[in-house]
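Omission of a single protein chain aside, the complex is shown with its protein chains in their original locations.
Our next item is subunit A:
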Amino acid sequence: MTIRTLRDYGQHYRPRMACLKNVEVFVVEMQDPKSGVKGADQKLNVTIIPHVINGQDVLAWIVTKMKVTTEEAQAFGTMLVAYGYIYPLQNHRKLVLVPDSTLYRFQTPYFWPVQKWPAEDIDYAIYLARRNIRKKGMLEPYEQQHYDNLHKWMNPKWDFIVMQATEQYKANKERKKPDRVVLDCQERAYWIVHRPPVLTFDVVRRTNIFLTQALMRSAVKSSVSLTAFVKFVTTHHNHDPFLTTPVPSNPWITDSDEFWQLNSRSVDIPTKLSVERWVLSFWELISDPRGRVDFKLFLKKEHSAENMAFYEAAEEMRWGAASAIPEKSQFIFNTFLKPGAPRWINIDGRTMGLTVKGLVVPHRYVLDAAQTHIFLLMKKDTFYRYLKSPVHKDMQKRALVPAPHVFTDAQLEANVRNRNPGISPILQWQQEEEEKAAAAVAARPIDVKAMVATNKLDRK
């Protein structure tokens, strides 16, 4: 008999009680003498084993009771065996439900997984029960809560607990009074540490503040927000590879990575689908690296590239290392914000005033107000001009519509053998950093005096 302990140290230490409670309802029904799975005595070697069931019957019962397919019933049946509610008679190691005449038995409830309570809970229940016996109503409100909870969860064991508590109470009475007092204090201290009071003033106070703030925040009507979800799904339907087959093909299915190559950041002409996605919103446009490249090209033509540059610099500061903040804020101030700065951004006086003041003691969120202002400016104004611009319209015309791949079986096999290893992201990152550095140098304003000093400007 394999008794499996359910201390799964996976995502958390505690046994997964919630689902097991539901499972037990089913297992009890399965054992019903009239409507459950039919069992019989079975002779195994020399002994006669009572109430044996076979895999086929179990499967059929699950299919009928839960109204599911055989596959699903098989999966659920295997779960019952895996968790020890049903155990196989012959092949102990393999804990799977085999849908034939393989023999199983129901595990006695004493060994069900739910019964494996951590020892502390039992001890605590005994302790509280004993306190109750001594003086009814002597428990603190939080202790009463714990007691009620334990009473609910440990109901089957309650007789055992009360019995233990009574024994301990009687044994305690035999002790001398000073010993009793000391032991009481020790126990009380132990349980305050291991079962601290649940509700304090601060917890309730914080809840009240949270609720008050929640009331002040305005929520939106369901019809509005739910319609927004439907709209999002509809507009993105063609871009979802699970709903619309990607062109030329899904790399995971055909083993050809052309789809990734056509949508990469450095590609000359983007695909039509990409361009359509950029039109959906400003955020989609700048989230796609290729889209951002296009947008920056447009900004350059408009001579308003400083907005995007400021946005990117502010993002870098916000998400960057804490040690880089003073240096970055200084750079941003000198380049974008100070009067007469080479790439001065046009924000309203109030925001500028607040930002400059905040930069005296820079922190990572000091540029938030200015950044939001610039972002909204780009989103509500520049973006729409971009959509109407010749740069964009030209790109829409030139955008590719790749032909869908039609691979023969032989070609598919060849694809599997020749899967493209691609570029390591580390190399890609290094390349991008080099490009960024080069762009930063190119964007720096020309210092005429310095050029004259080094005789670069030929005045002849």
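Odds and ends about this structure:
Throughout what follows, a residue touches a chain if its C-beta (ideal position, glycine included) is under 8 Å from a C-beta of that chain, and two chains touch if they have at least 3 such contacts; residues count from 1.
Basically, contacts and distances are computed from a predicted model.
For the chain of the complex excluded from view, the name given in UniProt is "G protein subunit beta 5" [choices: "Ubiquinone biosynthesis protein", "G protein subunit beta 5", "Pyrroline-5-carboxylate reductase" or "PRELI domain containing protein 3A isoform X18"].
Only one of A:T227, A:S266, A:Q330 or A:N346 touches the chain withheld from this view, namely A:T227. The residue touching the chain not shown here, chosen from A:Q168, A:N263 or A:T351, is A:N263. Considering the whole complex, the residue from A:F160, A:F210 or A:Y384 that touches the absent chain is A:F210.
Which of A:G55, A:P246 or A:G291 touches the hidden chain is settled by the complete complex: it is A:P246.
Mapped onto subunit A, contacts with the missing chain fall at residues 9-14, 16-19, 22-23, 26, 66-68, 71-72, 75-76, 78-79, 193, 196, 199-202, 204-208, 210-215, 217, 219-230, 232-234, 236-237, 239-243, 246, 250-253, 257, 259-260, 263, 283, 315-316, 318-323, 365, 368, 372, 375, 379, 419-422, 424-429.
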